[in-house]
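Note that this complex is displayed minus one protein chain, with the remaining chains in position.
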Amino acid sequence: MTQLSKELIEIVGAERFYDDPEILEKYSKDNSFVPPRKPLAVVKPIKGDQIERIVDYANRTLINIIPTSSGFPKFFGDTVPACPGIVVDLSCLDRILRVDRRNKIAIIEPGVTFDGLRMVLEKEGMVPYTPLLPRSTKSVLSSALEREPITIPKDHWDFNDPIAGGEVIIGDGHIQGFGDSAGHTMEEVESGKAVPVMPLGPSSIGWLNMVQGAQGTLGIVRWASVRCRIKPSIEKPFLVAAQDLKTLVPFLQKLLKRRFCEELFVLNSFGLASVLTTEAEAIKRLQASLSPWVLFVNIAGYARHPEKEIEWKEEEAMELAAGEGLELKDAIGGVSATEVLKALQVSAEKDRRLRFKNSCEVMPFSTTIDKTPELATSIARIASDYGYSPADVSIYVQPVIQGCQCQCEVVYPYDPAEKKEMEKVKGLYMTAARDLSYGGAYYSRPYGNLADITYKDTEIINVLRKIKRILDPNDILNSGKLY
Amino acid sequence: MLKKLEGYEKEMYFCGRCNYCKWVNAPAMKSKRFSKICPSIEDKNFHAYSCSGKIDVAWSFLKGRIPYTEKMLDVVYRCTLCGACDSNCRVIMGNMISNNEILHALRVKCAENGQAPPEHMMLLESMKREDNPLGEAKAKRGNWAEGLGLKDATREKVDVLFHAGCRFSYDEDLGDVVRSYAMLLKEAGVDFGIAGKEEACCGLRAFEVGFKGEMEKYAEDMMTRLKTSGATKLVTPCADGYSAFKYYYPWIGVNLNVEVLHVTEYLNRLIEKGKLHFKKEVPMRVTYHDPCHLGRLGEVYEPWNGEWKEVLGHMLISEPRKPLRTGENGVYEAPRNILHHIPGLKLVEMERNRVNSWCCGAGGGVLEAFPDFAYRTAMERIEEAKATGAEALVTSCSWCERTFKDAIQESGQQFEVYDIVELIRRAQ
Partner (left out) sequence: MLENKDAARMLENIVGVDNFSEDPAIISSYTLLPFATRMAGSKDMFDMVKLSAILLPGSAEEVSAIVKVCNRYKITFKASSTLMHAWSGSIREGSIHIDMRRMNRIVKLDDKNMYAVVEPYVSGRELAVEAAKKGLATHIIGAGSQTSVLASATSGWGHGHSATTTSYSGRNYLGSEWVLPTGEIVRWGMVEEGKAGHPGPGLVGIHRGSHGAFGALGIFTKAAIKLHPWPGPTQLEITGKNPTPGFRIPKNMKVYLLAYPTPEELGDATYKIVDAHIAYHIWCQPMFFHPQRWMGDSNDDHYEIWKRLQAAGLTEKNLDQLTVVIAAYSEKELKYKEKVMEDIIRETGAEQCLPGFLTEQDMERFFCAQIAVHKPCTEFRTGGGEMTSSWGQILNWDDQMKAKKAIREMQKKYVAQGVLTDVAAESCWGGPIEQKALGHTEFVNFTNILDLEFVKRQREFLDETKEFAKKEKLLGTTGLYVVTAEGDQDASKHLGNYFEYKKKIKKALDPNDVADSTLYLGASRPWVLP
């Protein structure tokens, strides 16, 4: 037994320490093109203080630790070790510590999944904020920390959302609460004496802001308060068909300004089909029945006079649509809006991005909604240039920050067994990443090589490096990533 | 009475630097372009140039912490004393700070210490010599009225004493304006007279540049002239004069004991009585500029010599109650009413109108000592007038008219400036 394994076993217990080659192989890679590297070991703590001790150990030994909370499959390479190190898999910390209906928050550990949270919230008449069809192994906390966009832009006020509080162990071992979580014990948080609802601060340091989007390089969040929403009494979803994205943009912007819609996003036909069916052929059949672009609009009535609430919202939405020459429909092609809504309300056993082929390259970027039509055109053109069918590219446009921005996701499925196809996608991906950045795409989730583009700006990377040196002076957190 | 600067020390403490003296009152603000109200700080940008800044300067000076310097005097005198800060401060501080009084007291202090700019000394010299600030001969003061057959109020009793004002009396370019006013009154059968060459300045400009003794002298002079004429009303087309009679004279303790009216107020009465008619159309789109001395500084001054008392623990109230001068009770509607009566004329308002009016740049000795600053201030107003889409700017103040016309000429731009009476005449 090595010293490493001895010390880690002492912290987490032998049953939570893994150095089996098969397991190490599993954690050495993901669907991204980030070069694989096996970790030295994988540990799965089950208590918060174990994380503290692991971080302390890493600081003493200067060993790299790579935190992760979600289960497989993964897509971005952020949890593939860039340097030799230990993967700290937090998926076993999966308690929901408290649900507070009055303040609409849930206190969760990193390993809590969306289905897990959903089940508990339902008893309180609430539902979680979710990204688009998260996979069943996806961690709620990790999704928020990665800034994966939620599907309800009117409730997405700032990038912190839906995180309302929490606690982070930063690289040097210091434990800091976010915002008004600071200074409270776990007992106070679990009992409800502490109600973490304000994520900013404390004081003039935006701890959560720094840790979010950091790919685990600055701190490990060991619990978080996440916002939840009241479950609607009535929901009325609609679909809007369009030949191109440009047609949808003005209507989408008007809806966003009005702030009365719930789920609101755009998918191309391939993307929507991938949400609704799990098999490749079915995806293509469904895609053929759809318009090239589909806007999903959901409106809801809540506890007070829900029918009246739906009535005015529907009327306004219809009027706004008509003003743009568009129609809100119950169904398009072979797809009903209700079907789409239902699909969104559960997690996916098979990730939507792996339903067409067994692997894919995912490119998330931020931009403003007005830029999306041209970017979509560029995506199609670049794919064609590489001999890749644009019809096989999934494009998802999710307004965020109540419509000030949007986060887009481009998915290039490929068969990993087909080396040529894989190389094609690799080249296509990097060309697209570069070209789209000239057209207004910004890689605010700078995974892998995307970081080279985002950090062309030397002043920004210099400040980020300073943050890194302050919060993780020994560079033990996901070393080799980002900076 | 105007207190000495030291007498305002307590009020100086009250300034909490809310910055309201720099902006148009928030509810009235309509655009960013025309959001500012203080020409001084717009010109120089340092906080010292705002009213709040000048209060800081005054206080620091009183405490002996800063000496007289060229810059300090620039701060003090590069100000048209337009009264915007005074009106705006009411919105926040109520009646607690007598902004206008502090600014004047500061100038008086500077003048007493021989620190007045040389241009102001020249102005003072002219007033002492010729009873006007323009350096013109007193003997020629009444020449504007030659041939009009107007009553001599120094010899005959009249109901109305018509005070032409210095600028109207001497500025040949504006001669037709004052003559038109006089003829309108004559045609309407008003029993009025003028003092001709015996008329003297109201003294306001001297007071504004810190020589309060001069205005006291002219106020006495005006009282005598009124008594001689037997007039029950004092009517003037001069906005400065109007402000002097309504606001500044009471401030220095002089009550003229007659009804004081600006000529537009009087003409408005004539319209209401059916004695002034308009027959012809004047198809023009115009905008009206509110002169500071007619508007904000045309509100009656009510003296106060009370104390501040603590109630409810730490709230300060005045005892007796200190009047709240807001600037809202100046002459704003009478000129507009006249314009509305002119057939075919379309009046469009500038964003900064009435109590929020932007100064023309002439007052406070600025035209004399800082002509470049006066120019910039005037051009800002012209830009605002143009932004309304109006073909012309109309006003009812000789100093505004002079300053606007000169600025437009210097700029090489084309834009018409009229006195209200010019449009009245066109409509008759």
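Think of it as A and B in the order they're written, each chain with its own count starting at 1.
Just so it is clear, a contact is a pair of C-beta atoms (placed from the backbone, for glycine too) under 8 Å apart; a residue touches a chain by one contact, two chains touch by 3 or more.
What you see is a predicted model; the values in this text were computed from it and never measured.
Asks: In the complete complex, the chain left out here touches which of the visible ones?
Replies: When the full complex is considered, the omitted chain touches A, B.
Asks: Out of A:K6, A:R60 or A:K257, which residue would touch the omitted chain in the full complex?
Replies: Checking each option in A:K6, A:R60 or A:K257, the one touching the absent chain turns out to be A:K257.
Asks: Taking the full complex into account, find the residue in B:E6, B:E172 or B:E310 that is in contact with the omitted chain.
Replies: Final answer for the missing-chain contact: B:E310.
Asks: May I ask which residue of A:T113, A:T137, A:T151 or A:T217 touches the chain that does not appear here?
Replies: A:T217
Asks: So which bits of chain A touch the chain we can't see?
Replies: So the residues of chain A touching the missing chain come out as 102-104, 147, 157-160, 164, 174-177, 179-180, 182-184, 188, 193-195, 197-198, 200-215, 217-218, 227, 230, 253, 256-259, 302-305, 308-309, 311-312, 315-316, 366-370, 401-407, 437-442, 444-446, 451, 454-455, 457, 459-464, 466-467, 469-470, 482.
Asks: Can you list, in ascending order, the chain B residues touching the missing chain?
Replies: 10, 13-20, 22-23, 25-32, 35, 44-48, 50, 52-54, 56-57, 59-61, 63, 65-67, 69-72, 75, 87, 90-96, 308, 310-318, 321-322, 324, 326-328, 355
Operating definition for what follows: only the chains that are shown with their structure count from here on.
Asks: Between chain A and chain B, what's the gap in Å when you average each chain's C-alpha atoms?
Replies: Going by mean C-alpha positions, chain A sits 65 Å from chain B.
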